[in-house]
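Only one protein chain is missing from this complex, and each of the others stays in its spot.
For chain A:
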């Protein structure tokens, strides 16, 4: 099993992330009003430019793989599309130029995603609506059209179907829905598929409730678009096959997931409050957990490859050595670390979400979690594909300010070990 690559990017939560098409740069929201672009410098990521335009927290970023444009959205109810241009003052440099998006919403924008053809994007919002945006040549801005019905609360997540027309949306009214976003100026009529035959604007092609009434945090279409999965705050994952028809709900023993992606037609990765990405696999006949991408039982120092993470539980006597002297104990070292290195002031130091005792797989040792991420994972995204189209590497960012790149295959060997954790 190969170790994940972990980078300590910031001492603040990372709200969203998106890689450039060639994976040499990274756009991040560091829980602030500006989006930052980072470039790889040796092993570490260094900030190279700032996308400054929003005046509230940037909630989501997406980087179009073909057209190389970035779109950001924010709690200030705006979104901007950023294009690369050469700097007029020094032509060798590139700068990012924002283009206005006319959203016309009266609540925060929560998530933004480019459509597969990159000629549209969707913005989810707290205004009980989803804005579908397309470029208006005449006005030189991005115009939007809203889907409002039958959404009853904040839309928390969206995901595009590969046909560029269907959009899945998860909302705080405990439902996941599939909408048509057909714009006759932009789209060609899509052929019929498992979600329906005709797709006029804002048709509801599917509506599914979360089983025990949790907010739907994340939605995702399978690579073919024939299945949809969503995870909600009741610690469940639901996978929907409209063709079968089958709705499979997995009640997990762990804390809720807030983000998920499909890695293949029969596998998905979900991550969230348990601080570790979990791999699930299955088909329309049934789904089961395969394992964690994080080796929570392994020796932490050997499989943790970060260059800049102080992980020794304490100074002096070393991690596991017997405590010598009255002051050389865990609590003392904790305060000493807080004083000399400021470690406990990191927002990512959790008070123990997911205690190891209660079925969750994350062990706690000396206040630190046995997982690579030390706090909730906020987003998981595909990083690398194999030639046949399955995702081989995924990237995650978390509230602990870390960026981690995981091998999807790392989870497979863990199945028996994890099954024990689940079923005891």
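Observations on the structure shown:
The criterion applied here is as follows: contacts are C-beta pairs under 8 Å (C-beta built on N, C-alpha and C of every residue); 3 or more make two chains touch, one makes a residue touch a chain; residues count from 1.
Methods note: contacts and distances are computed from a predicted model.
A chain of this complex does not appear here, and its UniProt-recorded name among "E3 ubiquitin ligase complex SCF subunit sconC", "Ribosomal RNA-processing protein 43", "Actin-related protein 2/3 complex subunit 5" or "DNA-directed RNA polymerases I and III subunit RPAC1" is "Actin-related protein 2/3 complex subunit 5".
Contact with the chain not shown here comes from a single listed residue; of A:152, A:188 or A:288, that residue is A:152.
When the missing chain is restored to the complex, the residue among A:15, A:29, A:74 or A:252 that touches it is A:252. In the full complex, the hidden chain is touched by chain A at residues 152-153, 173-174, 209, 212-215, 232-236, 251-256, 354-355, 358-360, 422, 424.
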